[in-house]
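Yeah, one chain of the complex is gone here, protein chain that is, but the others are all in their spots.
And now, chain A:
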């Protein structure tokens, strides 16, 4: 099992105000810290036109984080590919990948907010063909430069298509483990049915809400930081559709229920409890865990504290564990 952390969204929110330049300065400090702690990856996220300045341009931000590190990989989780011109975004990604010696994990997603499509002049109905065109440009321009493509999806069909292309997937932290298991299986089947392109099964990465602590007050705070961080999704209007054993998680129409369900996914406690929880994640088919610890209200000191503890007490135990 391999480990990273995320998601750096570079916001300045109503309930955790700061200067945006502080957010970007801390991004670079956090990148250096992650590398020193021994993590493999740092993951950023993209949205547009939101009041809190949610990062709208992940590739320049990734380029900066890569410029202050030498081993750390930096990923986009996700770059909203249909909203950019294919050849240009591929050239930009190629530049980032080349300059970093191939340390760019280029996660791409479709996007889901109508206001973003409207603002960029892209009909939402065209997002799938535009995604295909973008992926083709990335394959031709960015991958030869050293970028690794990842896909964001919450549907079995979507992750199966990624598997069939021989590409990895990155799954949301709000997904319950039942859905993670279903999606990981669909990804694997998609890869197998396509004739195992590349010869090696492409990885499944999953954001998971994790916090290591024995302290009751820190536990309360960390769970409240998780709650606060998911209020954002109510503002953005994100949702997970009901399917089979997975109940709907609709942050727009039922924000209280959806937030509670997302917080309930948190693996929290002392190191043995984290290890037990991560074994379940591995058994669900996850190869890469991205600790979702960059959350609303968590100060940088708390972030570095928990990342260091996880690196010291959990990563060595889990490093030899493989996804089921």
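Note that in this section contacts are C-beta pairs under 8 Å (C-beta built on N, C-alpha and C of every residue); 3 or more make two chains touch, one makes a residue touch a chain; residues count from 1.
Quick note on the criterion: contacts and distances are computed from a predicted model.
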item: Chain left out of the displayed complex - its UniProt protein name, from "SusC/RagA family TonB-linked outer membrane protein", "Luciferase-like domain-containing protein", "FAD-binding protein" or "ABC transporter permease"; value: "Luciferase-like domain-containing protein"
item: Residue among A:35, A:52 or A:182 touching the omitted chain; value: A:52
item: Touch residues of chain A, complete complex, unshown partner; value: 10, 12, 19-21, 23-25, 27-28, 48-57, 59-68, 83-85, 87-88, 91-92, 95-96, 99, 114-115, 117-124
